[in-house]
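I have a structure I would like to understand better, so I am pasting it below and will then ask my questions one at a time.
All protein chains but one are shown at their positions in the complex.
Coming up: chain A.
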C-alpha cells in the first residue's frame, strides 16, 4: 500500500518542519523527491541526509519569474513531476484594522499566487501523461477563520476553492487535486506561541495535544498514492478533532 517507487514528487517549503516531514515520508515510500526551499544550506543538509533520489530546487516564491523557473526546472530535472505538494506558506499576522497592504500582499503572493503559478506550470504535463497528484497544504483556519490572520485565512480558504475548481477541470485526465488542512502542529510556526496561548489551544483540541508533522505527512502520502485515485476536490482535516467539518 502507498508505494511511490519511481514517482517523482516536488515539495515546496521542504526546509520548514512540515515540508521536511512530508518530503521524508514520500522519500521513505520510494519516491524521487525534489526539495524546494529558500535556504540552500538547509536543502543541502536534508538532501545529504536522505541520500539518493533527491534533488534540490532553491527559489524565492515571492518572485513570479522564479516560480515559473522552478516549475520548468523541476519538470526537466526530475523528468516529469507526478506529485506536487504545495506546502510553502508564510504568515504576517496582525489585527485586520491595522493590517498593511504589504502584509496582505506578501501572504497572498506566496500562499496563493505562487501556488497558482507553480501548479499551472506542472499541470499540463500531468494532463498529457494522464496521471498526477496535486496536494495543497491549507489550514483549519482557512475554513474556521482566526482573529489576527485575515490575510493567512483568506489565502488558505482561497487555496481550497482553487483546488476544487481545478479538480473539476482536470479529473478526466486522471489528475487529482486535494487539500490537507492541518490544525495546530508542533512546528516553528506554533513555536512562537507563549504557554498561555498554547494552553488555550490545547483546551480546544479533543485530543489534548498538538499534531506532529508525521500526522500531516501521512495524509499527504495517502493522497499521493495510487490508492487515492478516486479522491479529488477534497480537503482532509487533520486536527485532533478541534474542528469537525
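Everything below uses one rule, namely that a contact is a pair of C-beta atoms (placed from the backbone, for glycine too) under 8 Å apart; a residue touches a chain by one contact, two chains touch by 3 or more; residues count from 1.
Everything that follows uses one rule, which is that contacts and distances are computed from a predicted model.
Per the UniProt record, the absent chain's protein name among "Potassium-transporting ATPase ATP-binding subunit", "RNA polymerase sigma-70 factor (Sigma-E family)", "Acyl carrier protein AcpP" or "sn-glycerol-3-phosphate transport system permease protein UgpA" is "Acyl carrier protein AcpP".
Shown as candidates are A:169, A:199 or A:227; the residue that touches the absent chain is A:169.
Residue in contact with the omitted chain (choice from A:106, A:127 or A:243): A:127. Contact residues of chain A toward the unshown chain are 124, 127-128, 169-170, 172-173.
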